[in-house]
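For chain A:
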Amino acid sequence: MIINVQKLNLWYADNHALKDISMDVPRNQITALIGPSGCGKSTFLKTLNRMQDLNPIVRIEGEVWYNGNNIYDPKMDVTDLRKHIGMVFQKANPFPMSIYDNIAYGPRTHGIRARAKLDAIVEKALKDAAIWDEVKDRLRKPALSLSGGQQQRLCIARALAVEPDILLMDEATSALDPISTGRIEELVTQLKKKYTVIMVTHNMQQAVRISDQCAFFLLGELIEYSDTSTLFSTPTDKRTEDYITGRFG
Partner candidate 1 sequence: MSKTTATTTITTNSDQVPFFQVRRKLYNIIVRGFLRLTTLVTVGLLIFMIGYILINGLKHLTIPMLTTQSSYIEDTIGIFPNIMNTLYMILISMLIALPLGIGAAVYLNEYATNRRLVTTIEFAAETLTGIPSIVFGLVGMLVFIHLFGLKQGVLAGSLTLVMIILPTIIRTTQESLKSIPDDYRHGSLALGSGKWHMVRTVVLPSAMDGIVTGSILAIGRIVGESAALLFTAGFGLRLNSLFKSLQRSSASLTVALYVYVSERGEMEAGFAIAALLMLITLLLNFAATYFGNKLKKR
Partner candidate 2 sequence: AQEALSGSIATDGSTSMEKVIGILSEQFMIDNPDVAITYDATGSGTGVAAALNGTADIGLASRALKEEEVAQGLKSIVVALDGIAIIVNEKCPVDNLTLQEVADIFTGKITSWKDFGGEGDIACIGREAGSGTRDGFESITKTKDANKLVQELTSTGAVITAVASNASGIGYASSSAVEGQEGIKVLTIDGVECTEENIANGSYLIQRPFNLVVKEGAELPKQVQAFIDFMLSEEAAPLVAKAGAVPPAQPEK
């Protein structure tokens, strides 16, 4: 178990957005989070690398263990934590810099300066994120002039360039066409040899196709969490069944 969540509760001011979540995430596997919009998937994901620290109205109770360390321990080095737990956001958020600098940002942050090395990292990351061909001739152009889907792939590449241990992906393929999506899925499946992936997705087929575990959230609660195949074939909770068969709501 690389991540171990215990009785996690989260409030946005007085809005109780996560309720008593306990969950173990196994190493080198793909875990999918599903559930209707607004149920707390993004909120949960952001607790795993302490991005919620940035929102002053958030209050958190409970524990999250990563590799045997409680990440909410005050002694935790948050920077180092985030380096090991990478994240791709729901809304693509490239920096207002060139495409190249966006990707090189992470490696530079962690001390890589040599030009040749950076070039290699940038190329590899962009290739992995299936966007190299489209941007290789305009690496110096501003990232904000890319199309929506290109921006999202850029953000995936940016996260990959740091080579994290765990990758948190918040609907990272939602703005992508089937082909790019296929490539990213392929990438993720390969990544799991080295990394652990936790991804939010709205696409049930995608969850079935690539995830090993699947967690179903509803109104801030973790309703069901098990093997993807089990969850989709024999859900134990009525609500899960309703949701995956589309009968819900």
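In this text, a residue touches a chain if its C-beta (ideal position, glycine included) is under 8 Å from a C-beta of that chain, and two chains touch if they have at least 3 such contacts; residues count from 1.
Basis for inclusion: all candidates are chains of the complex that A comes from, given by their letters.
As the structure is a prediction and not an experimental result, all values here were calculated from the model.
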| task | Determine, using the touch definition above, which of 1 or 2 touches chain A in the complex. | result | 1
| query | Residues of chain A touching candidate 1 in their complex? | reply | 49, 51, 54, 56, 79-84, 86-87, 89, 91, 93-96, 105-106, 108-110, 155, 158-159, 162, 164
